[in-house]
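A single protein chain has been removed from this complex, and every other one stays in its place.
Chain lettering (A, B and C) follows the sequence in which the chains are written, and residue indices restart at 1 in each chain.
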Amino acid sequence: MSRKPVCLVLGAGAGIGGHVGKRFAAGGYHAVLVRRSDEEGLGRLVKAIEDAGGEATGRMLNAVEDGAIEDLVIHVERDIGPIEVALFNLGAQFGNRTLEETPNKLFELGWRMTSFALFRLAKTIAPLMAKRGGGKILVTSATSAMRGNAGQHAHAAAIGGRRLLCQSLNAELSVKGIHICHIYIDAAIEAPDTLGRLLGPELFKKLLEEKGGGKDELVIPEKVAETYWHIAHQHRSAWSHEVDIRPHSEQPWWNS
Amino acid sequence: MSRKPVCLVLGAGAGIGGHVGKRFAAGGYHAVLVRRSDEEGLGRLVKAIEDAGGEATGRMLNAVEDGAIEDLVIHVERDIGPIEVALFNLGAQFGNRTLEETPNKLFELGWRMTSFALFRLAKTIAPLMAKRGGGKILVTSATSAMRGNAGQHAHAAAIGGRRLLCQSLNAELSVKGIHICHIYIDAAIEAPDTLGRLLGPELFKKLLEEKGGGKDELVIPEKVAETYWHIAHQHRSAWSHEVDIRPHSEQPWWNS
Amino acid sequence: MSRKPVCLVLGAGAGIGGHVGKRFAAGGYHAVLVRRSDEEGLGRLVKAIEDAGGEATGRMLNAVEDGAIEDLVIHVERDIGPIEVALFNLGAQFGNRTLEETPNKLFELGWRMTSFALFRLAKTIAPLMAKRGGGKILVTSATSAMRGNAGQHAHAAAIGGRRLLCQSLNAELSVKGIHICHIYIDAAIEAPDTLGRLLGPELFKKLLEEKGGGKDELVIPEKVAETYWHIAHQHRSAWSHEVDIRPHSEQPWWNS
Partner (left out) sequence: MSRKPVCLVLGAGAGIGGHVGKRFAAGGYHAVLVRRSDEEGLGRLVKAIEDAGGEATGRMLNAVEDGAIEDLVIHVERDIGPIEVALFNLGAQFGNRTLEETPNKLFELGWRMTSFALFRLAKTIAPLMAKRGGGKILVTSATSAMRGNAGQHAHAAAIGGRRLLCQSLNAELSVKGIHICHIYIDAAIEAPDTLGRLLGPELFKKLLEEKGGGKDELVIPEKVAETYWHIAHQHRSAWSHEVDIRPHSEQPWWNS
């Protein structure tokens, strides 16, 4: 058991998930970092946090498996401590695919990884948080939660539904002291595990050269982690439920 | 084979689905009426249309079954004729249920009946329509597609996702001549099969006495069918993609 | 006095306003057509309606003048007959202008012509309609009512405010039988008086050649007038408050 409050991160890669984990560990939380693949990367993340004097635990998990999220929550609460902040950071961006290029299985997987997985997390964790008088559930989301677009059939249906699930959860849970916030990143993120994988190493490198570095034209995970931290610590008289994030150089979805 | 264009109605009960079927049959379409239960009711609907001089075919179908929608489209196109208008009228309103009262199975069923079923319909029918230069896909929706609310976890996630799916479909298909319209009914509908079943006979009767009759304070399916007819016949220079419907006596969702 | 119900059109040029006037005149209304400039064009419009067997009256009016709208309503009601349908078709599209290119006067004029003028119309006409048990106020709007954009400072502030004014009016007036509908045209309109003037004759001609004719890639006013007619005649159990319009070939504002 840890003496620190727990911050659980579902989807803790080298992008927003990992940096939120680091930020909360630096701020006095025990970070429980969960991801599906790249155990080595996860190990490095845990070590980096520990080297900086923080506490962290890594877990490998396939969130879409029956019972996986439910068991995780139970084990973390029993073995490490009460989860004060849960970051749901699973996405299902499959790139642009026409209707024909979107198999039923993919459409279903998108829903299982985003909408259904958040439902299962909330169903398991909300009663525990409510019993303790409160908690925070932060959800990382994306432009496709705001409007559908060509090639986004699976993605928009999944995370558009998830956005309204966040609103439903908020309507029931905020009065129980549970702060739910839907944070949507309305631009490309400087994240090697997700965008990097989607684009491939060469294109990703080119993008970094073009928009990264001192230009700050991609969302920098380390920087956006400050906003997650802020939201998780807003006073309960002044909570935000939906927050958009994009670089200075990008037009919002409603303009582009 | 019919010489008339086909209007396929998925979810053809005694409410909007049935009345849209009647309206299109009266306007010169062959109505293919599909529902899951109440074969007798379906028979009566077909007979009513035929008695009025129209053409109709009834089909019993469980839309969530693998391949059911896909087979239906193929059979209708082969045996009856090309589908010019498809009305997706399946909903998944389970009443108000707290998170605890919403089992995983229900959450999944909601998604299967609304979001996934529309995706499967579109995937099957859009290529056929595109090859013919066009077609219409109308989707009946509800308030929970616009915002989540307490007790609406399953419903809002499902049809909120479906709304953005409609936008994704539109972004890909409108340029192929396929008109997609998301029509959301933002009030109670005078429909014995759905609202009537949800409330039970006594409450439904009471509601009818209170708001029905000459007061027109419930959405009357026969009347709203005129708007479906209008949308399906808008000139292609002036299509609507999203239309709200409520009685004069009701405040919109953003006010109530 | 006319024996026909009156349809008042504020902003009756050769685009949507004029064609809605014609459509309602053809459907049995006395069309009262009001515009600020081009008395000759107005005369031709009235004549065209009369030649087709309809009734129409033309009025020149500068809507932003103190008392002008108020007097108009009083005179029409006294001299011609009760206004059953009022179409507010005044816009204030000044083209794209940077902040620097937008003088205070222009910003104010935009507001006076759209938001304030509708407020004044509603304030004058709503009590009369309410006393008679109902009426219809249709408002033609545009993409900038949905989201601001570069160069649209004056336009978006004016008609974005007007959109919410429509919602406020609806919240108070629908229960009094007054149907208010905000119809936003989310694309270029084949209208010589407005788009034609904005672009100049050459560019407008080029645009017509590119997108008009049989391609139907501009909104054709005559066609969209059918939707105005439909909305004004929706049964009071099934009213729409907001309807979008665009050609098959255009992406909606949320995608482009």
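Definition applied: contacts are C-beta pairs under 8 Å (C-beta built on N, C-alpha and C of every residue); 3 or more make two chains touch, one makes a residue touch a chain.
Given the structure is predicted, the values throughout are model-derived calculations rather than measurements.
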Using the whole complex, pick out the displayed chains that touch the missing one. A, B, C
Among C:148, C:192 or C:212, exactly one should touch the missing chain; which is it? C:148
Given that one chain is not shown, which residue among C:54, C:160 or C:221 touches it? C:160
Touching the hidden chain in the complete assembly: which of A:52, A:175 or A:203 does that? A:175
In the whole complex, not just what's shown, which of A:47, A:75, A:206 or A:223 touches the removed chain? A:223
Had the left-out chain been drawn, it would touch subunit A at residues 167, 170-171, 174-175, 177, 179, 190, 216-220, 223-224, 226-227, 230, 234-252, 254-255
Touch list for subunit C against the chain that is not drawn: 98-100, 102, 104, 107-108, 111, 115-116, 119-120, 122-123, 126-127, 144-145, 147-153, 156-173
Note that subunit B touches the absent chain at residues 146-147, 149-150, 253-255
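Definition applied: only the chains that are shown with their structure count from here on.
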Touching both subunit A and subunit B: give me those chains, sorted by label. C
Where subunit A and subunit B are represented by their mean Cα positions, the distance between them in whole Å: 34
What is the distance, in whole Å, between the centres of subunit A and subunit C, each centre taken as the mean of its C-alpha atoms? 45
In whole angstrom, the CA-centroid distance of subunit B from subunit C equals 31
Indicate the residues of subunit C shared as contacts by at least two other chains. 254-255
